[in-house]
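The full complex has more chains than appear here; those shown keep their coordinates.
Every chain is named by a letter (A and B) in the order it is written, and numbering of its residues begins at 1.
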């Protein structure tokens, strides 16, 4: 059996995990990125192409990640002949405010407060969030008095959130239909351009993500987050049957209380920051990419592949 | 032999280590936290109860951590029938300024400067620290001119420290009576709510800890810290015989010089951030929780359990 993905986002850990679990691997890579990927031991087969659409007809098991929707489009993925790991209809749920809100409300997870432009107070700080996953880029911070000026030329859907004075934590989960178990796999903090402010007089800067850092969570906070994960799995099972298969992430602002600011309906790039929590479930720490391959292996051993490829 | 603890603070690594070293494990957990802990492979036995006091009569070896004093009280722990890993009379030393100062002075470790309210200069920055370990909450930053206003309603003991413009490093040690060796196990940086200021115009915010991040220390600083660790072990051996058994942490502000701001007289939550320094002593990196279990195993093998259970 071969495991295939596109060279971006979290393909390193996806293929590394596939190799370590004994699978053959295939990587679709753009010519300008070939040198790096070819230097590694990851890909048994490199498909060097400008056209990522080729993966839609792959004959292995395709592992989607955060670049798939941008490269291929939701419709093409939903209609593809190739076998995709996970529930491919879950992928769209992170792409619009409407679906996101519906899922989080259904799960009963507290959300960051969204305000109408007219409600903003001049001297308070707000976070203007553009719709869809975008690696942090485009979002910005603004005082109430700046909102009109700063939003008037936005051509994309956005909304205005009350800014949380706190830390931002991204919690990585894996739901296993084979083991019927939710696993809390790790937590990361984003490293964003705006973090430059830890070394300069304050200035509004982009929230573009440059990387991720593992965080060991204060232990008393973990059961709370795990319960949110369980509720989310239950909600999605009703909203998009058969529900979640494999990795997802919940994104929180934390100022003493958690408020959800979004989620990833596939493996989240923040899981690239290796974490040891996976050892709570397995014989040693593993990356989310390896957990995916492990689930496929378990499914194959029990002849239940259909339950993880939907 | 069974290893027991309470589900909080650092129980994940304590039980994970116990399992990996071959012990049976027992976890006392509140009902609302059960789902998460039950999802893991950690506990051979889950005691689901609102009453953590039950652990005081446990028939295994109890590993105390940073939530024990809050849950059970010092007196109950000191008088408990259960076997506790470590010197249970050492636990109190982190709970008051007086004991803390006595220990650090005895060890000759440089301390952050404490000032009298009358000495504060209006435009200088100070750190108001409440007494006892508290996960960072309650402490606050204030300019001299704000001190009177901000401290006047404090109902708990506190003191005013000169604020150090620098980084805050938490150094994790393990003292082994079996090997007669002090091991420097890792270093972390706290992630606190107030770190929000790396993304917003400055505002005073709580110092509540949300998580921990591993730090690889500049190597030339390590021998200095190790010597402080040795001095602390020597001091405690005199002040509270038989002295330290197992994990503790020294907390420092660093602005080019180290100044101690406190210590943990048990496993410190910051050791939840996995670090590789333990490989300097052992065949591979291990968490502090595993180091504790390893010490018990070594003691049992040499029939010296009494030396690590005091």
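Throughout what follows, contacts are C-beta pairs under 8 Å (C-beta built on N, C-alpha and C of every residue); 3 or more make two chains touch, one makes a residue touch a chain.
All of these numbers come straight from a predicted model, not from anything done at the bench.
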item: Number of copies constituting the complete assembly, 2 shown; value: 3
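Simple rule for what comes next: only the chains that are shown with their structure count from here on.
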item: Of subunit A, residues touching subunit B in the complex; value: 125, 141, 163-167, 169, 181-184, 187, 189, 192, 194-195, 197-198, 202, 213-223, 226-227, 230, 254-256, 276-277, 279-282
item: Subunit B residues touching subunit A - in the complex, by the definition given at the top; value: 7-12, 16, 32-33, 35-37, 39-42, 67, 135, 188, 191-193, 195-203, 205-206, 208-214, 269-270, 272-274, 287
